Structure formats: structure tokens, C-alpha cells
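Have a look at this one before I ask anything.
As you look at this complex, bear in mind that one protein chain is not there, while each of the others sits in place.
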Amino acid sequence: MWAFVIRRLIYNIPVFLAIVLMVMSLLRVRDPVPGMMGKQATAAAIESKRHELGLDRPFVEQYCTLVQQMVTLDFSQEMWTQPGMTVGEQLRKSVPISLLLTLPALVLTSVISLVIGMLSAFYRGQWLDKLLVFLAVLGMSVSFLVYIIFGQYFGSYQLGRLLGRPVFSIHGYEPGWQNWCYYMLLPVLISVLVSMGYNTRFYRAVMVEETGRDYITTAKSKGASSSKIMFVHMLRNAMIPIITRIMITLPLLVTGSILLERFFGIPGMGDALLSAISNNDFPVIEVFSSIFAGLFICSILLTDVLYAVFDPRVRLQ
Amino acid sequence: MFGRILKSREAKKLLRDKLAILAMLVIAGYLMVALALMCHALSLADCSQVVGPSNVPGLFLQEAPERRYEIARTSMLGRVRRALQRSDPAAALAEIQLGRVRVTDKSLAELQAMVASAAALQEQLQAVESLDDDPDALPLLESFERQVAALAAPLVGRDWWWQHAALLLGTDAQGRSICFRAVYSIKVAVQIGVVTALVSVLLGAVLGSMAGYFGGWIDHLVVWLVTTFSSIPNLVLLVIIAYAFTASDSDAKDTLLPVYLAFCATFWIGTCRVVRGETMKLKQLEYVQAAQTAGFGSLRILFRHVLPNTSHLMLINFSLLLIGAIKSEVILSFLGLGVKSQPSWGIMIRDAGNNGDVMTGFFWQIGTATALMFVLVLAFNILSDALQDAFDPKHL
Amino acid sequence: MIMFRLPTLGICVSGLVLLLGCAPPSRDHGEKTLHLPIVSSGPNSLDPVMGSSQYDSKACSYVYQTLLQYHYLRRPLELKPLLLAAMPQVLGEGTIYRFRLRDDVYFHDDPCFPEGRGRRLVTEDVFYSFKRMADDRNQPKGWWLLKDTVVGLDAYREQQNNAETFDYDAPVEGFRRINDQEFEIHLKQPLYRFMYTLAMFQTSVVPREAVEFYQKKFARHPVGTGPFLLQDWESGSRMTFVRNPQYWPEYYPADPGLREDGTEPYPGYLEDRRLGFYQDADRRLPLVDRVELGMYVNYQPMWLKFRNRELDYTTVPAENYAEAYIKRTRKLRQDYVQQGIRSVPVPLLDLMYYGFNLEDPDFGGYDQQRKCLRQAISCAIDWEERNEVFYNGLNLIYDGPIPPSLDGHPEGHVLPAAYRGPDLGRARRLLARAGYPAGKGLPKLVYYTGRGGRHPEMAEMTKRHVARIGVQLDVRLVDFSTLMDAVRNKRAPFFGFAWGSDYPDAENNLQLFYGPYKSPGSNNFNYDRAEYNRLYERIRVMSPSPQRTELYERMRDMVVEDVPFIGSMGRTRNYLIHDRLQNCKPVEIFHNWTKYLNVDKRQDD
Partner (left out) sequence: MNSSPPLLDVQNLSVGFHTDRGDVTAIEDVSFQVRGGEILGIVGESGCGKSVTSRSIMRLLPERNSFIGPESKILFGGTNLAQAAERTMRTIRGNRIAMIFQEPMTALNPVFTIGWQLDEALKYHTTLKKQARRQHAMEMLRTVEIPHPEQRYREYPHQLSGGMRQRVVIALALCCGPELLIADEPTTALDVTIQAQILRLMDDLRKKHETAVVLITHDLGVIAQVCDRVIVMYAGQIVETADVQTLFANPQHPYTKALLESIPQPGPAHHQTRLPTIEGLVPSLFELPSGCRFHDRCSYRDPQCVAQQPQLSEETNLRKVRCFFPLS
């Protein structure tokens, strides 16, 4: 297996290099320096700034430097818009916060929509199934933005007024486990709600696919109960599409949280990235997207490894 | 190709699904509207024209007295009054136009008198503590409204219809017609959706089928591209591309190009993957191998035999990508990177969010945009479901 | 069915538990805590020389202090000493300023000092802080404040920036040390605005030890003399400040009492008394233990939090005006009043305008034809509608570049000679005189404006306004950096901007049209008239007087006639204040007033 992992990692090196290249060249389309310098800057000051930021060096050289930094996991570059703060510090601050938002969202989404998907598959063709599918399609057809705007208004503001005490934070974030519920639960729920439609339908389809298989009949003829069949036989068999799904949802969750973090004032990765983009903070954009990409590559790799764990037929080579 | 599709078993299956038919009708309706808009049935100017006071509720609903006062004050009275103070009042009066409503055709002196008496009423109203809580002030308010209304020339014929259509769903904070803007957004949405979905599907299908058919280094290259592009989270890539191409000065003009670019760059991946898989399956089939042994050129086989047989996948992906494009447009526009100087649903939702419409309980703008988008996306969702069902051999 | 009961039940129960378990964390721990908002993503740096925006100013004012400050309660604004023992003595016909520092001011305790104990403030610190503004390596945004002001400083800057290292020990001719507490600054000319400069946060005093100890990190490790210490900073979302336990003895302004003749010592004194602004008179500052400064990019959350009593005050976004106020009477709604919310309108020294690039081949220039063209466009712009639609009609529209309450502001806000719109008839005539009847033959006017906030909507309105006389506007919505870039490179023929006065003197606005300050300087219009430049050089060195006001008016009228800009609109910012917050008299020109604020713990739920 290790040989497989290493081979895959080597295979992904050009992918990673290309991503860094792509992000970098996209960022070099325009010059960020004059905007950063404020109203009174002189041309000479702009030039010296450009020199200080290393933007006047040849592109290849900049590229090599960045790749070298990424490979050595050296995040000590200074942020452009937050003097005195390195990209690494920003990462250390925002990554755990993002994870606190996205991981519970991922777990909740997967569990809930899997259960609903199974329920729907089990009652396939009956009113419950039709209702659930209909709701899922309805849910999918509303913009994410609308969920957030209304979620914040009704979920935190109106609900708080209704109960006479704040239930969910409207905006802001405070570290600490005891505060998680107050600050994170609502964004997590919104995120769950948004991705529920897609996931439910997907899991339903997966489960429906499995219900038609012969081994189900075998299991039934052995005297297995429906729940045993559902949760032991079918679930285990459906694991591959489910894992794939969850892994594919991972980066989606990161991006989904951009808007959530922005709206709810949660200083996570998405928020940091968005501010970096609007402030031309290139080091942050470059490092963050490279890290996203790296994570994605790893998650794909992990998917393959998990396949082998869950399906004895899959052999890593 | 389409004729064959129509006669196929799948098409028949699809046509049996009443919901799918309904969805197709809805989509066709939207497309017709978009087409009509491209033929300038409703111009951009109509959408940016002030047709009434700001935040007027739709369906001609009556508001609370305070709001009624505000609507009456800002609609005609203020404009006429200011016009009368200008260097050339007659000319200034002639300029006033609220949608199709113009100032009534009276002499300057008469108008002055009318404004004066309305102003007197306004002063009386001004003295009332709260119009909402004071029922005695209502008659006063009503006569004020009447006087203000008298400043406008009555509408007849087409103008009447036009003005009522404009006010059907109320106005936004600038007093522009929500109805017109939302309808105009259909064009933008359809344009973005169709262009990006079409380009992405074609790009994805061509690359995918080539990769699947030829294998070898082409396959490696395409797979590598796919991995590369899918390794950056969708929205991040979207934002970076839109950002890079939006504000570079030469492209800063009003163009959807950055949006197209950003969407196409991220959307082709899914189609490519699916088509590649399907092509690899098709390649093993007898008829393709027969064509190969018959000595047909590779490209000919690819484009005549393989690609058309992935058309169902392309169709399904097309409708899925269309949904994706429409929904992503909203998010990009919200972030200020999407559509610029045209109305779009994203812009409307953004405006509603920025303007605090939601907080003040004025849901007409966000509601209209969401509803129109919802119906279109729902229709596409149902259609793509139906398509998937129809092309699923296991389905009864 | 049974099979699903367990998981579903589990989810329901855990959901309920979570929901009930949700409680806002209590952070106050019996301390007096302020919860204040900033309507932006906040400052990027807490190094005062790097700052320029009012948000930088707000944040820096907690930690750093300037030599002078404004009197908190008195209006019109009045300067008074902060780090100084007394107001500076002005000698030598206004060119020599003599200062004496307080001898009880200590820097924050910080590891950068020996044994971590804050050192006493001395003369060298002031000179060092001023010299930092000359050091290009610090990317100072406030150099223009000292440029061409102090004897020898410009030459020092030139010399040191070109040298290998910037030598802070090298002497500057204009900085004369007398002893640890006393010094003089010699100016090239008797610049009246120098006093205001000393109250601007860019000139805050920083200790050299901290800068050298933290180097680049200094931007995030502020060490100053201010009433608060930075405890925690989540970029873009929150800053927490705590009381500086070693804060030097500064006291809340004393109650002056009525004058002997029974009149107010300053306008609004009785109102201030009524509002209880003097109940903490003479108390040691600061009055609270903690300040939580939240940053809000979107209005909705800030507004909702204020409504939930989670913020002590908020500014009222124009969009929410109608929710809080009855627009008709401009009074706060009854339910707000009953909740003890107080409304304070704060007029800003504000100039919102459209600017032309006078070096543009089509729209620039000073000949009659071009002037008519710009005048025509000016007459087409409907400020009233913009005010009504975007600002609930609360803003003040005035002619000329001088904001209200300053010398040179026109009476009744109106200048008969101004080309104030909407006056379409006049606009069309002017356009015809410019040689473009109904806009025929006129190239598209390219308009640069910001992309954020409601700028896109405003741009659409502008487009509509000028379209009425046949001028085609080509709107370019760009981000701020591109906007700055386009203006500075003279690429933007027409652009939308706002200028907030740095200090309450019209000189600050008039310098915007001074020829030598052309792009990339502050003169974005590239307006360059010999006559105007001569007048500006004269008023620079004048102190307030009727003669100066007369010159202001002459300059103003020149600008109005040439139309390098179309203006103006001054904003009013409405503050809503919960009654638990005491001593709050909001003001926008200076920002160090958090130290005066107090909270009523009894009302603190």
C-alpha cells in the first residue's frame, strides 16, 4: 500500500506544480501595488514597494521561490496587508476555526442525509419517499445566499427575540468549546440544510441501486431483518460511492464556508481568503490555494485507500 | 441527431412523465422570455428607469400610513416643487417622468397653486406625531395623496398598462421596477447558463471522449488537466479567475466575459470525467470495433459513432451545469465579481441584502428574484431528474 | 419503521440538547465592557505611520497618543494638550513651536523595555516618531502631513532614504531638544495647520525600543502610552482592548459650570449636563475595563446585534433608517425611545463628489468649450435624488468644495453661480454651446467608481442622470486599488470619490486643487491654475481671519466656475446609543473618545 501511496503522490507532483502556476499567473494579470499604497504614494515609493514584495523579479524566479516555500512548508512570508503577520500565523489562526465549522457540518450532513436517503430508498415509490425527494429538489433550487440571509435573520435574530434570549450568535466568533454551539451551530445547520438536498438524493440513488442486488435477497432468505440488511449489508456495499461523495464534498464545504464565514463573522480560512483576494494579498491567496489543492490531492488519495479498506475487491497497486 | 433522440425509447419515456413535460414547458417559457428580451422587448433603460417612489410594495398593496405619506411625498410633489425652483421651470417640468407618468398639463401658475396647497397639507401632516397611530390624520393623508396624484397626468391606453406592469411587483430602493428587473434578469441568467453550460459541455465532451478513445498520452494529459482543475475548490477558482479578469482595466467594461471564463474553467471537469468513462465503455462495443476494422478514420469514428452516443450524458450534464451556472452567478455577483451593470438575480439579492430589505421586512425584491430563479432551477432539476430516469435502463 | 426510530430519535434529541445548550458565552466577568462596532474589516496595521483611514485612527487611538487632542465635549472643536503639559507656545511669528511634555507619562509595560517596565516619555520619542514618517521603509501614509513643513526634515528624508540605512540619530535642523521634557520645532513657514497635525493619529508617539524589538511585528504589537492595551486581535473580525493599569493620570473633563452671566460656557453645555455627560467629571480615565471592537463588513449583522443589545452603539445604515426613524419627522420611533435608545446625528466634514481629469483630451482643459461641457454634465447630475434614494434625504447638498461649519462655506449652502443640477434645460444649452447639441459627437465619458457597497447602484443612477442630456456614461466598476491606480495614472476621465476632512479647516479641502499636488498627489483633478496656486500658497500660512475667509471664497468660486469636480454632498451619520452606554457624545473627526465612555452595570444584562 505504501508503494501505491508514494506512487500516487509522485504522480500528483505535476498537478500541484500546475495549480501553483495557474494561481500565480492568474494573480499576475494585474498590478496590485498602487492600490495598496494609498492616496499619497509616489511613483518611486510604488516602485520600491514592488521591489520589496518581489514583484519585479522574473516570473520564473517568483514561481520557484513559491514552490520551494510550499515544498518546505515554509509559511513565514509576511502578509502584504497585515504587516507583522506571517501567512503561517494566519493559517494557524484560521484553519482550526474553519475546521470547527466544516467538519461538524460534513459529519452532520453526511449522517443526516444518509439516514434520510436510506429512509427514502426504503420507502421507494411511497408517499414518504416522494415527499422527501420533492423537498430535496425544492431545497436544491434555492440560492445558498438566500439561505444565509434568511437563516441569519430568522435563525439568530427573530428566534432570539422569540425565546427572549439569544440562541445563536448573529455575528462574531469566540474560541472555546463551550461557545461552539452559540457561534457555530447556526452556520453549521445552514450549511447542512444547503447540502442536504444534493446529498439526500445521491444517497437515495446509491441505496436504491443496492436494493436491487441479489445478495439482498440472499440475506433476506437467510432470515436477516430489514434493518440488518439496510445497515449492515447495504451500507457496507454502498460505502464506496458514499466515501467518494464525502471526499468530493470536502472542498465544497471549504468554499461553502466562504460565504458563511463572511456573513457570520467567523474568521476562518474562507474569510481570510476572501479578504486576501479583495486586498490583493498575494502570499495568502497563493499559499491558501496551494494548501487547498494539497489537501484535495491528499483527500483523493485517502479515498483510494479507504476504498481498499471497505471493499475487499479493490486492490491498491 | 435530435431527430433520432426524439424517436428514441428514452424520449418516449420522458414524454410520459407529466412533471417533466411541465418542467420543459416552464423552461421553454423562460427561453421565450429570454429570446424576447434579446430582441429588446424590454430594454436595459426600462430596468434602470425610475417608475415610482422607492420600496413600493408589489401587487398595489396599501402600506401603513407613514409609508403612504413617504410614497406620496417622494413621487411627484418633491420633483415638481424642485422643478418650479429651476431657472426654466417649464423645461424642468417637462423633464419629469416617473415611468410613463408625467406632470399634468396645466399652466405654471396652476401648478404652483396645486403645489402650494399640497405643501400646506404636508405641513399639517408634518405636525402629526405618528401617522400610524393617529386615525384622525387619515383623511388628511388621503386628501394629500389625492392632491399629489392630481399633479400627474392620468395615464391612458398602453401607458397605463406599462405603468401597472412596472409597479406589479413593487419598486426597489431606487424606485426602479422590480418586475422589469427580475424579468430582464432572465435574459442574463439564460445567457450565462446557456453559454457556459454549452461551452463547458462541449469542451468536456470533446476532451473526455478524446481521452477515452485515444488513451495514451492524450488520456494522461486530459486526466492531469482534470485533476489539476478539480484540485482547487470550485468557488476559490471562480473567485480568482473572475477577480483576475474583471478589474484588469481593458476588461473593466460591461462584459460577461470574466463570468463565462470563470464558469467554463470550472464546469467542464465533470462532463469530461463522465464522457471519458462512457467512451472507454463504448470503445469496447462491437459497432465501434466494427467501424475500426472497416478502416474508418479515428476522428470520424469519434465524432460520428462515439460522441453522439454520449449525447444523453451531455444532455444531463448540460442541465446540471445550467443550474450550477445560475446559482453560482448569484454568489459571484454578491461578492461583486459577477454581473456588473445589468440587473441579475444575484444583483437583486445582493441589493436586497445590502439595502436591509430583509431587516425592514420588505421582501419584494429578494422574494421576486428568488422565486423566479427558484422556478427555473426547479424546472431544470426536475428535467435533469427525468432525463436521468429516462436514460437509466434499470428504471421501469 | 422501527429501524429508523433509533437514529432519528437520536438526532432529534441531540438537536434539542444542542439548541437548549446554546447560550451566549458570558465574557464580562463582572468587568465593565464596551461592545463597539467598526463598519469595515478594520485596520490592517496598528502602526500609526502606516495608517490613513478613520478605522486605523479608531484602533490606534486606544493604544497611542498624540501631543494634542480635541476637547471631547466642546463644540466647535477645540484643541487641548494630551501628552503635553500645556498648549505649545508659538514664537517667531508662528514658525517656532515650543513644547513641554508631561512628566508622568509612561509607556506600556512590555518585554521590549528593560525588565519589562514601561519607560517615561521623553523628547526623543517625539522626534523619533516624527522621523519615522519620513522613512520610506515604513511605507508611511501620512508623510504629506509633515512634507514641506519642518526645517530640514525634507532634506533629512531625502538623504536618509537614499542612504544604506536610515539613521534615526542624525539630527534634523528643525527639531531642537531643550531637555528630556522640553523641545522646539521650527517650521519653514508659519503653517497654521501644524497644530491640527499634532492631533492626528499618524503623529502618535511610539517608543523606539518597541519598534526595534518587534521590527515588522510592531504593527501587531503596539506599545504606546494610551489608556488601553491590545489583548487580542482576530484580523477582520475582532479586537479586544483592556484597561492599561499603569495609565498616567488623565481625568475626565471637569464641569465648567455656567458662566457668571448665566450663559453656557459653550453651545450645548446644558444639553450635555442633561444627558449626564458630566457625572463622571474629574474621574480618572479610562472608565471601563475592556473594549470589544467588532468589525462588520455587512450591515445586517451589525444592525441585528445592536437590536439585540449586543452592541452599545451603532451607526444607522441608510438602509435601516426607516426602520428606526419616522422618515417624515426624522424622529426616532417610539419603541426605540422606550427601549432607552438615544439618537445622535453627527454631520461629517465630508465632500462627496464626481471628479474630472482636467488633463483628459476630451473632457479636460480650461477653454470655454470644455468648461461648458463639464458645466453641462454638472447641471445634469441630480444630487437630490441620490440623497433621497441612498441617504433618505439626510445629507446636506452644498455648492463648492468647502464643507459646512468651516470658513468659506456658502451661506444657505447655495452659490448662485454654481452649476447645480438637475437643471436639464440649462444643461442642454451648455452642452450645445460646448459643441455637442444633445450629446451628438461626444465620446463616451468613462466613469470609474468603486465596486463595493452601493456604488454599483449609484453608478447606475449617475448613468441615468447624464443620459438625459445625451451624455453616454461608460461605467467601470473596479475595486478600490484599480480605482486609485486609474486616478493616479490620469487614466480616469471621470470618477466618483469622497474626501473626509482631516482637520476642521477648509485649507484641507482647498489643497485638493493645488497644482503642484497633481496626481499622483492629492489633486486628483490635475487642476492647475496659476492664480489658484498663488492664492493657496498665501492661505497656507494665514491664521483664521476675515481676510483668509475672503481668499477661501475666491478660490472656491474659481473651482466652481471651472468645474474640475461636481459636488458636493456632506453626509450625516446617525448614531443610536443604548442607555447602558454613558458619556457618549459621538464625533467623527477624532477618535480617541472611547476612554471617556462608561457603562451602567445595572442595565447590563
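For reference, chains read A, B and C in written order, and residue numbers begin at 1 within each chain.
Note that contacts are C-beta pairs under 8 Å (C-beta built on N, C-alpha and C of every residue); 3 or more make two chains touch, one makes a residue touch a chain.
For clarity, every value in this text was computed on a predicted model and none was experimentally measured.
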| item | value |
| --- | --- |
| Option touching the unshown chain, where A:His51, A:Lys130 or A:Arg213 are the choices | A:Arg213 |
| Footprint left on chain A by the chain that the document does not show | 123-126, 213-215, 217-225, 233, 236-237, 239, 310-313 |
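Rule of thumb we're sticking to: only the chains that are shown with their structure count from here on.
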| item | value |
| --- | --- |
| Chain centre separation in whole Å, for chain B relative to chain A (CA means) | 27 |
| Averaged-CA centre spacing for the pair chain C and chain B, given as whole angstrom | 39 |
| Contacts with two or more other chains, residues of chain A listed in rising order | 30, 149, 153 |
| Shared interface positions of chain B, touching two or more other chains | 247, 249, 353, 358-359 |
| Chain B - residues contacting chain A, complex | 224, 227-228, 230-236, 239-241, 243-245, 247-249, 327, 330-331, 334-335, 345-346, 349-350, 352-353, 358-359, 366, 370, 373-374, 377-378, 381-382, 385, 394 |
| Touching residues (chain side chain A, partner chain C) in the complex | 30-32, 34-43, 45, 48-49, 78, 81-85, 90, 93, 111-112, 115, 118-119, 122, 149, 152-153, 156-157, 160-161, 165-174, 176, 178-179, 181-182, 185, 225-227, 230-231, 262-267, 271-272, 275, 278-280 |
| Chain B-facing residues of chain C, complex | 298-300, 303-304, 317, 319-320, 322-323, 326-329, 334, 384-385, 388-390, 422-426, 451-454, 456-457, 459-461, 463-464, 467-468, 474-479, 482, 485-486, 491 |
